[in-house]
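The complex is shown incomplete by one protein chain, all other protein chains being positioned as in the whole.
Should a chain be cited, it is by its letter among A and B, assigned in written order, with residues numbered from 1 in that chain.
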Amino acid sequence: MSKRLQSLGPLLALLVLVLLFSAFTANFASLPNLAAVLEAAAIPAIVAVGLTFVLMQASIDLSVEGVASLANVLLSITVANSVTATDIGLWAIPLVIGVGLVIGATSALVSIYVRMPSLIVTLGMWLTTVGFAALLFPGRLPQILETRITSLAIDKHFGLSSVVYLTLLLIVVAVLVEKHTRFGRMSRAIGENEPVLIMSGIRVNRHKVAAFALAGGCYALAGILLGARIGVGNTQSGVGLLFPSIAACVLGGTLLSGGHGGVRQSMIGVLILITLRNGLIQIGVDPLLQSALEGAVIIVAVAGSTWHLRRKIRVIK
Amino acid sequence: MTTAFSLEGISKRFGEVTALDNVSLSLVEGEVLGLIGQNGSGKSTIMKVMAGLHRPDSGLIKVGGRVVQLRSPLEAASAGIGMVHQEQSLITSLTVAENLFLDKPATSTRMGVYKWGDLRDRAKHQLDKVELDIDPFTPVSELSFGQRQMVELAKVLSLEELVQGHLVILFDEPTAVLNPPEIDALFSQIRRIKHRSSVVFVSHRMDEILTISDRVYVMSDGRNVATRDKANVNVDELYELMVGKQRVNRQDRKPREAHLGDQPALTLKNVTVPGEIEGISLTLAPGEILGLIGVQGSGAETILRTIFGMADEWTGNIEYFGKPLTIDSPAEAVHKGIGYLPAERKTEGMIRNTSVSENVAITYGWQHGRGGGMISRAKERGLIEGWVKKLAIKTPSISHRIDNLSGGNQQKVVLSKWLFGKTLKVLMLDHPTRGLDPGARSDLFAVIRELADQGLAILLVADTLDEVLNMADSIIVMKDGRVSARIEGVQAAPPSEEELVKAMV
Partner (left out) sequence: MTKDNILRFLRRNGALLVLLVILTAVSTAAPGILRWRAINGLLKDNAPMLVMIVGATLPILLGCLDLSIAAMASLAAVVAAMLAPTLGSFSAVVVVAGASVIGAVQGYLIGRLQVPSFVISLGALGIFKGVAMYLTGAAMVGIQPGIWVYDLLGGRVFGMSNSFVLVLIVAGLFAAMLKFTNLGRNIYAFGANEIAVYISGVRRDWVRSFAFAASAGCAALGGVMMISQTMFASATVAGSLLLPTLVGVIVGGTAISGGVGGVLSSLIGGLIAILIRVGVTISGLPPESQDVAFGITILIAVALTTDRAKIGLVK
């Protein structure tokens, strides 16, 4: 029973939030506002999809903001833009995503073979990618002139932009991967009990590299869609993605301790967080307090989700 | 009656300790071999050698008469040897079907994508073998412990499609987490699988061994001391064999005379820690050495940790010099004058990468300081050197790293941290001699006796029978979390070793 409740808890929380905000504000339940919620949720959702596989394996990846910014800058200077002469058209998309994959895989390989915690490796990677984004930045804001990219965010179909549809597509694929592939199934198992898997002859390291690479690819995709949305390449574009994505995963039930949750759970977490943001602004909370709120939510969510694991002898660093 | 599997002259050492000493074992097709022995007799080491978890230092392993190398559990599996683990090896977030084939080469996947239909059919087939009627796609987390044990068994039995010939199935204390009906179910499965496999069955419980085994194989001090057919087993003889070298030489025994304080230092009434100990009552007087003994998991260590404020939840009463002891952390226990030497020296006892002197001074160093939280290393130095000399700790200097000392000397350093203060009244020792060589053990014994003579109340969870018989004034024998025997006046009239073993298993 309590297990059921724990797995349904986030969904219930989401429903309660939606009902509360619908009841107390005139605007929340309107179609344009719900569309706005989905638009706002799209990019954090993409990041959370990638992060979910890493977290399920009980690792962590802090490099989101750097990789997304780097992807955004790289995209803006390789497609038609107002500053550089380079224009490789839509080939920029596979290029940028490829760079994301390589960065993620590099983090994993360093962590595995130099035997360093992923927390530190990805902290270093965060810095390094922020630096590379700044190095690539051509000095003036490059306007993205490639309309096939900017239209992703501008053209609406049934009230939603292609960014949202692309995100939904990614989520569906990720859920299928999680449920039906060896990689997906083993990711959660790695988080739960890695020694048994190693003893069973499972190539754990391959799955780890795959998870970080996938995460890097997702961050890069997020960077591309950010570019579509803001229309420029900006070294700061990824800033602010780390918090909500980690908070969302944990809120939904993809715990930092690994072995729990999944893509669907993380997506519920994203919706909770975005609904909370949106709803609180609707009822008049200062948007400047947003990061304070998210910070508190992270602490409460992690504490709540691991409350039953508390033991005196446990070492928490 | 062909020999399915044999070990010939296997030896295995861990550092200073010889775990297996020239052990041989042969397993006939279709038999159940019951393996018994005390803690540290080498029975789990021998199981691990057979399962490919430990590589022997010397000796041969033969499967069907052919010499094999078992370098990993996977290699053991391909030789037809599988282990049903004590700590279960199932991944609870995966389904039963996935777990069954986790360590098998055929994964029912194409390009990394599962073919669920195929997996279901294969899993169903395996579950039928152990008569387990559950959906193969049930997550393991939703199964009872008994069902999980059956899945473990099915996982091992699924080797038969992979391996030509006979299987060898190792059960490492499979009954520890099961209730009686589940144990019966397990036994009927073991009897069913005998026609196509040989079984090695380890248990702490003598009655179980006698129920299920065709032969009983007794280990003591890393050796095989006897093998008996079920037909002519004499239970008393088995107890006697299990005691082995731990028999105390009655002539050389120097009984100590305890001078007990009047008021008990510790009184436990009905102390229960859910799932670990139940209804424990005992008293301990100043100057007394109370020996606790029991097989692994019998709960003796839990008693010490509960007194020391480390239990997460417990019920009952603990009185300390007549007053209720209400503490929630070791810090409070230490403040009241209780000390605890943990069994896990490397992970819980010593502070690695730190000098001998810091290890000694960590708890009570401040008592020799200048006040106001300032410590005086100069004053500590003299005192620590005194203890190093008194306990004969072999270290180049007290600023030497503790990591570089031998196990016995490390243990003495950890012990001295409790002797360093001025306020200790009760000292609890959890397997203090584990992993020590005989010389270091007798040194440590002498120190413990002297401490008791000085009026310290000592609670000793012993590794071996001779330890309690030589040291303790009273003995409490633990079995499955409860007290199974109490013996007073041990020094004057020692009980027989067999009596203790009988209460333990």
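Keep this in mind: contacts are C-beta pairs under 8 Å (C-beta built on N, C-alpha and C of every residue); 3 or more make two chains touch, one makes a residue touch a chain.
This structure is a prediction, so every number in the text was calculated from the model and none was measured.
Q: Considering the complete complex, identify which of B:Leu60, B:Val177 or B:Ile362 is in touch with the unshown chain.
A: B:Ile362
Q: One chain is left out of this view; which of B:Ala333, B:Ile398 or B:Leu436 touches it in the full complex?
A: Reading the full complex, the residue touching the unseen chain is B:Ala333.
Q: Using the definition of touch stated at the top, determine which of A:Leu15, A:Ala29 or A:Leu289 touches the missing chain.
A: A:Leu289
Q: One chain is left out of this view; which of A:Asn72, A:Ser118, A:Ser162 or A:Asn234 touches it in the full complex?
A: In the full complex, the listed residue that touches the missing chain is A:Ser118.
Q: Please pick, from B:Asp207, B:Asp229 or B:Glu348, the residue that touches the omitted chain in the full complex.
A: B:Glu348
Q: Considering the entire assembly, which residues of chain B contact the chain that has been omitted?
A: 308, 310, 329-331, 333-335, 340, 342, 347-354, 358, 361-363, 365-366, 369, 373-375, 417
Q: If the missing chain were put back, which residues of chain A would it touch?
A: 58-60, 110-112, 114-121, 123-132, 134-135, 137, 194-195, 235, 243, 246, 256, 258, 286, 288-299, 302-303, 306-307, 309-317
In this text, only the chains that are shown with their structure count from here on.
Q: Determine the centre-to-centre distance between chain A and chain B, using the mean Cα coordinates as centres, and give it in whole Å.
A: 45
Q: Which positions of chain B touch chain A when the two form their complex?
A: Its residues touching chain A are 72-74, 89-94, 98, 102-103, 107, 109, 112-114, 116, 310-312, 329.
Q: Help me check something: in the complex, which residues belonging to chain A touch chain B?
A: 180-183, 185, 188-189, 192-193, 196-197, 199-202, 259-260, 310-313
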